[in-house]
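The block that comes next holds chain A.
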Amino acid sequence: MILLFYIAGAVAVIATVAVILQTNIVHALIYLILSLLAVAVCFYVLGAPFAAVLEAIVYAGAIMVLFLFVIMMLNMGQQSLDQERSWMGPKVWVVPSLLASVLLAQLLTVLSQYDQELALTTVDVMQVSALLFGPYVLAVELASILLLAGLVSAYHLAKK
Partner candidate 1 sequence: MTFEVGSGLSIGVILATVIVVAAMLIWVERRLLSFWQERLGPNRVGPFGLLQVVADMIKIFTKEDWVPPFADKFSFVLAPAIIMTVILLSFSVIPFAPGVGVVDSNIGVLFVLAMASLGAYSVMLAGLSSDNKYALLGSLRAAAQMISYEVFMGISILGVVALSGTFNLREIVLAQEENGWYIIPQFIGFVIFLIAGVAESHRLPFDIPEAEQEICAGYHTEYSGMKFGMFFVGEYLGLVLISSLITVLFFGGWLGPSFLPGIFWFSLKSFAFIAFFILLRAAIPRPRYDQLMTYGWLFLLPVSLLNLLITGVIILSTF
Partner candidate 2 sequence: MLTLIKDTLTSQVVTLWRVFSHLWVKADTVEYPDEMPYMFPRWRGRIILSRDPDGEERCVACNLCAVACPVDCIALQKTEDEEGRWYPEFFRINFSRCIMCGFCEEACPTNAIQLTPDFEMAEYERQDMVWEKEDLLIDGTGKYHDYNFYRVAGKKIGGKDKGEARNEAVPVNVRSLMP
């Protein structure tokens, strides 16, 4: 099982790097979806099937579809490709890579001090919902109020 986790993790990392390097926006988006699905597999292997499926439904299945939808409206042609290529110069890489390597170093130090064995316990849907509607009910309600506000305002804007 843990081998599957590492494979999925590697796929996620490679796909994410490909998202950055890819100049064709549609291909980049496909890699992003792949990365999200790989993360979903990671979740599943770590014992969170509900989170895994929600990742696939919500991120890969709904939000990314909307991204693609917008790209279809934008009519990206050869010129956007050329623009992307010109932006991919070596100079722009310096500062982000420095910052990212600082973060990576921090992450590695934290992980090296963490020597607890990974406990593979499956958290099923029932437990997740018991937690959501038990201790975290306030957060759920607040999130739902936010979503309701978004829904109402979207309806209002569409009416105009």
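These made the cut because all candidates are chains of the complex that A comes from, given by their letters.
The rule we apply is simple: a residue touches a chain if its C-beta (ideal position, glycine included) is under 8 Å from a C-beta of that chain, and two chains touch if they have at least 3 such contacts; residues count from 1.
These figures come from a predicted structure and were not determined experimentally.
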Complex member in contact with chain A (any copy), out of 1 or 2: 1
Candidate 1 contact footprint on chain A (complex, rising order): 24, 26-27, 30, 33, 49-50, 52-54, 56-57, 60-62, 64-66, 68-69, 71-73, 124-125
